[in-house]
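Dumping the structure here so I can ask a few things about it.
The complex is shown incomplete by one protein chain, all other protein chains being positioned as in the whole.
The first chain written gets the first letter, and so on, giving A, B and C; residue counts start at 1 in each chain.
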Amino acid sequence: MIQSVAFIGLGAMGYRMAAHLPKHFNDVYVWNRNSEKAKQHASEFGTQAVDLQQAVQADIIFSCLPTSQDVDGILAQVSPKKGSIWIDCTSGVPDTAKTQADYLAKQGVYFLDAPVSGQTIGAENATLTFMVGGDAAAFQRALPAMQAMGSLIKLVGSSGAGFAVKAINNMMMAVHLCAAAEGFTTLKAHGVDLNEALACINASSGKSGVTETALPQRILNREFPLTFALPLLAKDTGIAVDLIRDARLSAPVIGLTQSLIQAANALAEPNSDFSTAVKLYESWSNITLK
Amino acid sequence: MIQSVAFIGLGAMGYRMAAHLPKHFNDVYVWNRNSEKAKQHASEFGTQAVDLQQAVQADIIFSCLPTSQDVDGILAQVSPKKGSIWIDCTSGVPDTAKTQADYLAKQGVYFLDAPVSGQTIGAENATLTFMVGGDAAAFQRALPAMQAMGSLIKLVGSSGAGFAVKAINNMMMAVHLCAAAEGFTTLKAHGVDLNEALACINASSGKSGVTETALPQRILNREFPLTFALPLLAKDTGIAVDLIRDARLSAPVIGLTQSLIQAANALAEPNSDFSTAVKLYESWSNITLK
Amino acid sequence: MIQSVAFIGLGAMGYRMAAHLPKHFNDVYVWNRNSEKAKQHASEFGTQAVDLQQAVQADIIFSCLPTSQDVDGILAQVSPKKGSIWIDCTSGVPDTAKTQADYLAKQGVYFLDAPVSGQTIGAENATLTFMVGGDAAAFQRALPAMQAMGSLIKLVGSSGAGFAVKAINNMMMAVHLCAAAEGFTTLKAHGVDLNEALACINASSGKSGVTETALPQRILNREFPLTFALPLLAKDTGIAVDLIRDARLSAPVIGLTQSLIQAANALAEPNSDFSTAVKLYESWSNITLK
Partner (left out) sequence: MIQSVAFIGLGAMGYRMAAHLPKHFNDVYVWNRNSEKAKQHASEFGTQAVDLQQAVQADIIFSCLPTSQDVDGILAQVSPKKGSIWIDCTSGVPDTAKTQADYLAKQGVYFLDAPVSGQTIGAENATLTFMVGGDAAAFQRALPAMQAMGSLIKLVGSSGAGFAVKAINNMMMAVHLCAAAEGFTTLKAHGVDLNEALACINASSGKSGVTETALPQRILNREFPLTFALPLLAKDTGIAVDLIRDARLSAPVIGLTQSLIQAANALAEPNSDFSTAVKLYESWSNITLK
């Protein structure tokens, strides 16, 4: 039985995720680099703002940070309770998950790489998807903690598998983004009404998460709100190509897309949403996707 | 008011599409190269099997043939009734649509390029999507005839625009297919459970029509049923790259995908479903997508 | 025996090429859109500035114009002497060569597509390469006229073959340019001395015409002199991809390179040399190739 749960990292995702935990568990500890935010969380949701060393005494410890490097930085400072399970929701590096799992195993602690999808709205509504890598028994024990925040929770393989699925998901999204940018630029050049074409494609075999969401809500309306930063997409596509290199596979479309996202990121303004990658294509023609 | 409607080409799609017309229109003529099929359709659905010259005396004439060349072959043999509207549901060539529209305009006949999506199930249930190019007034007049068979009917631009949207839709689907093949090969190489990963991705930003349909129903189950032939996909991706060349655009991901689909088609058995394109990737590794 | 030779189009190449003809033939006619240039050529080299209709009464008629369309424009105005041979040195379109050959054949005139390489220095020294498509007997009869200007003259196939070889040559050069830009950007990023690296590569298996000439003489010295315009390279790479599409082949590296050259051309200043295509890559990093 899980008595205590900790949440380390109260960013846009973590703040909303940790808010659900007090409904299900007796002791919920939160920690954030900027401790004001932890105190605010405690007063808003009934969690307890604690120091790092206390946080890692919980039965279940969640972390949700920008990169695997940041998680390593925390791991180096703490000694988690023996028998606890560390669940890292960062979009991290698969190889690093293996190292982290080995490192914690020596302290009698389990590690699950458990990145999430669903964005802030999914965090708010506790409808996130968890893609989890690691030990099956630890996964079963930790399941109730993840169920407090998510609606689809899958063990996809051993350590690193969760990070791998997230990286490939984001990589596929990047390919779909390029396909949409190229396809809709072509239609615009031929005088097609893009909104009517989009309606048709979203009812047809060529649809994707990008045509259903990013294209109408971010690109064709020219709003490009910052919800998932382009540098993070560039990072994730890099993780995907590293997985391909490690396995000595040929993945030409993914490889090309990674180059293009990298180029788009190099040309973008700071703090650009990933959807601004379409501007790379717009710079190559006098066509605006609207 | 539309009194009479003809349907030329009773293939897997056309046979099912024409079946809905007698519910809405007084006179429904059908014609097929193999006339036995037309007679069977007449006895099954109450249509009238007629010769070509009679068919084109209808107010609305549908054609649904494998290629634009086949449509040209029919057009050369007939003189449609002045004032009628010819609606071509073939997945055709945009430039040819313009020529066909000009050719028929000289006979006082309107031409709409109106390819459909939704597959045989959509034809059966009258839930097809029509993406239509051509004259707006002719589109309005012809709308009831298309509504008899479809649930989403959009005028996307002038002549050729319908074919362009269909070609780009299929091209985007081809890109998504390559992305899925590459991504899932990579996950398999890293020991990930593909079915669990698919469940996660279909709940996340990386989903597409391919991950929702082709991947579970055709590929991961290794069934590859023939519903849309790979050579037709190769043809459609070729139409897409011709649109890009015509407009002097840069579309590297689409261009690369067209090369890969062409290669996959060259290696495939005759009568292969488009989903067998993933076997190109499987030949490059010892990984099977299942 | 060839008595008279005409040269139509006295641009940077044609002006120098025609200068060699009076050494070998009795009557040499020259024509240029701007007739002042023809008069200057006549006074400088002993040729005869004539009108178009007189020019095409020669035994051998050379044309050297920017595009196949320009040649069509001339052909529409003239009636060449029956039995004469028209040698087009334009970097033209293979399919157009077939049309032009058929058109002239009806007038009893032979057509050879005979683009040249070797640049202005080769034109000056009569050391050009002629890659020729057309009738073998006509090629043999016309050989002395080409030998007056070139040192390597090859019949590579039937009508259009000469243009095809030129387009593929330029396309391969474009690929080599991208390879050099990408490779040397990578070396620069890793702190390698580019000039020393270039010396090594030019003595090794990775060398190309680009590493031997364009890289040291145009790019690494940052001079980018205009000798072959980027829009013309974009045109030629387009001809190459059209050849690939016509033959239903897969050529992914060429296809990708054509997209990149098209993009580089879209971003370039007017009147840019082809070598400025490397600036596309430079815009994607903070690395300058010098």
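Note that in this section a residue touches a chain if its C-beta (ideal position, glycine included) is under 8 Å from a C-beta of that chain, and two chains touch if they have at least 3 such contacts.
Quick caveat, the model's predicted, so the values are computed rather than measured.
Chemist: Taking the complete complex into account, tell me which visible chains touch the one left out.
Modeler: A, B, C
Chemist: May I ask which residue of C:Ser4, C:Thr47, C:Thr185 or C:Ser272 touches the chain that does not appear here?
Modeler: The missing chain is touched by C:Thr185.
Chemist: Which one touches the absent chain: A:Ser43, A:Asn221, A:Ser250 or A:Thr288?
Modeler: The single option touching the absent chain is A:Ser250.
Chemist: One chain isn't shown here. Among C:Val109, C:Met172 or C:Ile219, which residue touches it?
Modeler: In the complete complex, the chain left out is touched by residue C:Met172.
Chemist: Tell me which stretches of chain C touch the chain missing from the display.
Modeler: Missing-chain contacts on chain C: residues 94, 117-118, 129, 131, 152, 154-158, 160-161, 164-165, 168-173, 175-176, 178-180, 182-187, 189-193, 196-197, 199-201, 203-211, 213, 240, 243-244, 246-247, 249-254, 256-257, 260, 281, 284-285, 287.
Chemist: Where does chain B touch the missing chain, residue by residue?
Modeler: Residues of chain B in contact with the hidden chain: 252, 256, 262-263, 266-267, 283-285.
Chemist: Footprint of the hidden chain on chain A, which residues?
Modeler: Residues 238, 241-242, 245, 248-252, 255-256, 258-260, 262-263, 266 of chain A touch the chain that is not shown.
To be clear about the criterion, only the chains that are shown with their structure count from here on.
Chemist: Could you name all chains that are in contact with chain A and with chain C at the same time?
Modeler: Touching chain A as well as chain C, we find B.
Chemist: Measuring between Cα centroids, what's the chain most distant from chain B?
Modeler: The most distant chain relative to chain B turns out to be C.
Chemist: Same or different for chain B and chain C, when you check if over half of the residue numbers at their contact belong to both copies?
Modeler: Both copies touch with mostly the same residues.
Chemist: So, what's the distance in Å between the C-alpha centres of chain B and chain A?
Modeler: 36
Chemist: For chain B versus chain C, what separation do you get between their C-alpha means, in angstrom?
Modeler: About 42 Å separates the centre of chain B from that of chain C.
Chemist: By residue number and range, which residues of chain C touch two or more other chains?
Modeler: As it turns out, chain C has residues touching two or more other chains at 252, 256, 262-263, 266.
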